[in-house]
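Heads up, one of the protein chains got dropped from this complex, but the rest are sitting where they should.
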Amino acid sequence: MTSTVPQAVPAPKPTVTGGAPLLEVDDLSVEFRTDYGVVKAVNGISYTLAAGETLAILGESGCGKSVSAQTIMGILDSPPGFVTHGEIRFRGEDLLKMSAKQQRDIRGEEISIVFQDALSSLNPVFTVGAQIGEMFRRHRGASRKDAKASAIELMDKVRIPSAKERVNDYPHQFSGGMRQRVMIAMAIALDPAVLIADEPTTALDVTVQAQIMDLLAELQRETGMGLILITHDLGVVGEIADRIAVMYAGRIVETGATDAVFTAPAMPYTEGLMASIARVDQKGQRLNPIVGAPPNLAMLPPGCEFAPRCPRATDLCVAERPPLREIVPGRRSACHYAEEVLGA
Amino acid sequence: MSERTPEKGPVGGTPAGSTDSGLLLDGQSGGEPGGPTGTGDVVAHAMASGHGDDGSVDARQASLWSDAWRQLRRNKLFLIAAFLLLVLSVMAMFPGLFSSINPSDRGACQLSSSKLGPRSDAWFGNDIQGCDHYANVIYGARVSMIIGLVVVGGSTIIGIVLGALAGFFGGWFDTLMARITDIVFGLPLLLGAILILGVFPERGLPQVCLALIVLGWPTTLRLFRASVIAVKDTDYVAAARAMGATNGRIIVRHILPNAIAPVLVYATIAVGGIIAAEATLSFLGIGLQLPAVSWGLQIGSGQRLIRTAPHIIFFPSAFLSVTVLSFILLGDALRDALDPKTR
Partner (left out) sequence: MPDADLSAAAVAHAPLREDALLRVEGLVKHFPLTQGIVFKKTVGQVRAVDGVSFTLASGETLGLVGESGCGKSTVSKLLMALEKPTAGRVFYKGQDVTDLKGKDLRRLRRNIQIIFQDPYSSLNPRMTVGDIVSEPWDIHADVVAPKDRNRRTRELLERVGLNPDFVNRYPHQFSGGQRQRIGIARALALQPEIIICDEPVSALDVSVQAQVVNLLEELQDEFGLAYIFIAHDLSVVRHISDRVAVMYLGAVVEVGTEDDIYEKTAHPYTQALLSAVPVLDPRARQLKQRIMLTGDVPSPANPPSGCRFRTRCWKAQDICVTEPPELVERGQGHPVACHFAESVQIVTSTEATPVD
């Protein structure tokens, strides 16, 4: 490599500040009661998030990753969705036991969310300035004028160019990436302690995706908020997350520091996912897919959920569901043979 | 709902190692923030395994229509509606089978029995002319059924054909249709009917039907045109075109079955409205004239007597309601049968 590109910057690495857990999800179970049976979308998941930390929840569609976020935000469709077990503690207090008003005060102000589809999350008939400003008017009782000023300030903060002129534009006048910035501006308007980003870049192009991930990382560095990144994209996780929780069929099947998990996975599902994706830094060769498809959440097998697709599965795996257990300090895996997988 | 368990791993007979077989959770990538991720897929799965139970493996080549028919035959509401409509149709065609009295016969009406209530020798009582009201209602079925079916059938066919052309091809024809329907929509029903019926020296069943069709088809056209446009841009239509399908084939095989549902529902609901519209026109004296027998006319004349002789309005209204209800049930059943997702 002899030539250099002026704009090239080293990949940003968010700092880990650690500290007491800000958000604790403890043994949370959520089910959907449909006409066709009870769908166990989330089955006893637990994780913690500290201030300044980025936790990635990785999984394929239907694994329950979004349902758990919806439960934290109190936007679970209920019915048919019901929390059957568990606690969600924010600064030590269980959100699920609070009154509706207390919950509202925390959600939006202390915990906020950015969705995948920015176009449908914005109201097309109001200007983006009015929608960002609304956060200040409703939660802080700001005047119309102050709210607008704050909106411009926020739009600057999320790097929307010429914010002063664009504050009166409508959502459809923005590109996909800019709309996602507007959504982020709304989410961080009230300086939340926790930001949940639910597939924030899935609908965006790669170059724009990189911009948005950088913005999130930078905002986190500035504000010290905890970030939960929900995604199916292993690459995005690798670039930004400190810790990772891999979900499969409603359960967390592996957790650990991102680099450690990606260097040596301890669960065959994670291993299989990493082996199956095409990589930009690798030449051809047949891909190595995971056979089969995830199980039906209305009829979960009694043993390990991944056993039917797992190349390492034994009789034990079919008979007995492995618990999520610590295998080395900071690493947990829900596999009977985690040590072997890790050593492989 | 079934003993069939979700297939895991390769299904027998498929090459192992490269299949994601089984009807399992695997939606589009990415969570959908709005809805509960997973439920839709599970519903799809549960239905899938249900479907697999009845047919098992047979050599039969299923098609939408044969599957729809199988589905209809097992639908109780459809069977009830079909039975009721069959009875009503027989009544319309052969009223003599149901009543020994023909209200149009001389001497069928005795003014002395005017407005008498229901009793054992006249189940539905008598109308203001003293005619047997049971015979009235039975003989009224013919006109009402004809008006309902002809008008709805006519305006639906016109609306579907023109709507398909306008929606599929667009262009000047679409613009022309849009303007024509605007003009018709701008005309209130009564005013429009007065204008149209005023053209004819004589006003009978055909004229009333024609007037109602002329005023009715634009709604069907608008409805169908909108759903044609929605279906036209789907990838499966592009796929059909890519394999060389003609426009006719694309419209008939791909667009029509996927765009027809709203029109079907509207048409079955419209039957009742049309029968009532005939009543309104007749009541105002611009529809059928009195020696004619129809539920509309009976309801119209019964309105004035609702306090003194409520049975006069009650019986034709009840028959009208049952007819309309049967059509609506039929339409619902048909719509569901034509949607594989509800099976």
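When the chains are written out, they are named A and B in that same order, and each has its own residue count from 1.
To be clear about the criterion, a residue touches a chain if its C-beta (ideal position, glycine included) is under 8 Å from a C-beta of that chain, and two chains touch if they have at least 3 such contacts.
These figures come from a predicted structure and were not determined experimentally.
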Which of B:188, B:204 or B:340 touches the missing chain? It is B:340
Of the listed residues A:60, A:110 or A:254, which contacts the missing chain in the full complex? A:60
Of the listed residues A:273, A:304 or A:338, which contacts the missing chain in the full complex? A:273
Which residue of A:232, A:251 or A:332 touches the chain not shown here: A:232
Contacting the left-out chain in the complete assembly, out of B:82, B:116 or B:240: B:240
Absent chain, residues of chain A that touch it: 1-3, 5-11, 60-61, 161, 175-178, 205-211, 214, 232-236, 238-239, 258-259, 262-263, 272-274, 276-291, 293
Write the list of chain B residues that the hidden chain touches. 11-15, 18-29, 41, 44, 47-48, 51-52, 55, 57-64, 67, 175, 234-236, 238-245, 249, 253-254, 257-258, 338-341, 343
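In this text, only the chains that are shown with their structure count from here on.
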Centroid spacing, where centroids are CA-atom means, of chain A and chain B in whole angstrom: 48
